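Taking it in order: structure first as structure tokens, then the write-up.
Every protein chain except one is present and positioned as in the full complex.
Then we have chain A:
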Amino acid sequence: MRASLLALRAIVIRDVLRFVHQRSRFVAALVRPLIWLVVFAAGFRGAFGPLTPPPHVTPISYEMYILPGLCGMILLFNGMQSALSLVYDREMGSMRILLTSPLPRWWLLVCRLLSSTAISLLQVYAFLLVAMVFGIHIPLAGYVSALPAVFLAGLMLGAFGLAMSSSIHQLENFAGVMNFVIFPTFFLSSALYPLAQMGESSALLLALCELNPFTHAVELIRFAFAGHVNWPALAWILATGAVFLGITFRQYTPVRSLR
């Protein structure tokens, strides 16, 4: 037990140090959602009119509407970034050092997941702080009640990244992931617009949005900001997170010869 926790601590310290050394990654993680919040929201504010998404009962501004989605965006990008980091580690050889440690492999992968989620949390709260400076803030209690929601959503999206990493064999393939995974996942969700509006255009797109675990991550955070729990979203996140983690464990099992 002690050895397992020491390994977790070692992995978290290493990943945080690597993150700190990559200042551009931290800046990008902040600037990307800020551009959406300040520029994109300014352009689209008028297009949507007043929005009253659950659990709200009175209309909220468009900036407030997309705030949970942008937190989700940070988690999604960071999940993919940690997948990229894992592919990099595999190509550079340092993954071997991790996998040959005297600990169960599933635990080593969970450690990587927890450490990438810890970094996601840092980024989300740094973004919320900057958003506050721009005058976009939620009730103070919302920052506290959102913590478990952001953490769970981060775990699920981190597990998604880990599952992806096991099928990406070269760093060059990561550009494809950006185009074919991150953007569809983000746009086929309730991050930027209510799903009802998507439903008016296409029933198929609406169904895809409703199935998308990222939609549920965004809604879990939206409810948590207002001090509520979205139970169906929570259940969906736990279920999909478990599936992604199961895929990861399976893919990282030592390759066994049939002979």
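In the analysis below, contacts are C-beta pairs under 8 Å (C-beta built on N, C-alpha and C of every residue); 3 or more make two chains touch, one makes a residue touch a chain; residues count from 1.
Operating definition for what follows: contacts and distances are computed from a predicted model.
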Complex member absent from the view - protein name from UniProt, among "RNA polymerase sigma factor", "ABC-2 type transport system ATP-binding protein", "Cytochrome c" or "Histidine kinase/HSP90-like ATPase domain-containing protein": "ABC-2 type transport system ATP-binding protein"
Of A:17, A:144 or A:229, the one touching the omitted chain in the full complex: A:17
From A:41, A:84 or A:98, residue that would touch the chain that is not displayed: A:98
Footprint left on chain A by the chain that the document does not show: 2-3, 6-7, 9-11, 13-14, 17-18, 21, 92-94, 96-104, 254-259
